[in-house]
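Note sheet for the following structure.
All protein chains but one are shown at their positions in the complex.
Right, chain A next:
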Amino acid sequence: MSDSEQHADDAQPVWPPTRVLPDILYCGVCTLPIEYCEFAGTVSKCQKWLRNKDQALFAKTWPDIDLSQKLEETTIDEGMTKEQKKAEAKAAQEAKKKANQRVVIKRIERSKRKCVIEVSGLELFGVDLKKAAKLFATKFATGASVTKNPQGTDDIVVQGDVQDDIYDLVVETWEQVPEEQIELTEGKKK
């Protein structure tokens, strides 16, 4: 730290040239600088990540942890404070919640031979709905729009009978959407 070099002369502070640190390692799990992982609430995951990434840095950041231990054993339960445990439990719960999220692709009949497809739940996986609608529209050469549904969330409505095609496209385009969490249903006219 170069704090002590800072000039105390506050009438006209002379700025020392700043240091430049081009590559700061941010944790891949909690996105914080690695030295703040301990406050992120996903400590054991962060530790695992860093350990796989850079052993030397791991030793520097977590000097208390014995490197000779096997990777699986590093879920240091004893070392964790109550609060850290609480935070991890919270994270686990969130992950569970995430597993329950569904993308629903619903076929709604308009008249005898015409229908629209309503895709809901994509936003839960961090998909930009407007972009998705545009993608559907160009892929299937149909109209696709983002509309508000009665629950107040946004849906994509695609014109034309393209239910199965949408399923394939969703699986292909957004890897973060697990296939088993996509649901195909049929519905009546609203």
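Keep this in mind: a residue touches a chain if its C-beta (ideal position, glycine included) is under 8 Å from a C-beta of that chain, and two chains touch if they have at least 3 such contacts; residues count from 1.
Convention: contacts and distances are computed from a predicted model.
Asks: Can you pick, from "Nuclear pore complex protein Nup85", "Histidine-containing phosphotransfer protein", "Translation machinery-associated protein 20" or "Pleckstrin homology domain-containing family J member 1", the UniProt name of the chain not shown?
Replies: UniProt protein name of the non-displayed chain: "Translation machinery-associated protein 20".
Asks: Based on the whole complex, identify which of A:Arg19, A:Lys96, A:Lys148 or A:Lys188 touches the chain you can't see.
Replies: A:Arg19
Asks: Can you say which of A:Thr31, A:Asn52 or A:Thr173 touches the chain missing from this structure?
Replies: A:Thr31
Asks: What residue numbers in chain A mark contact with the hidden partner chain?
Replies: Chain A touches the chain not shown through residues 1-4, 6-8, 10, 15-22, 24, 30-33, 35-36, 39-40.
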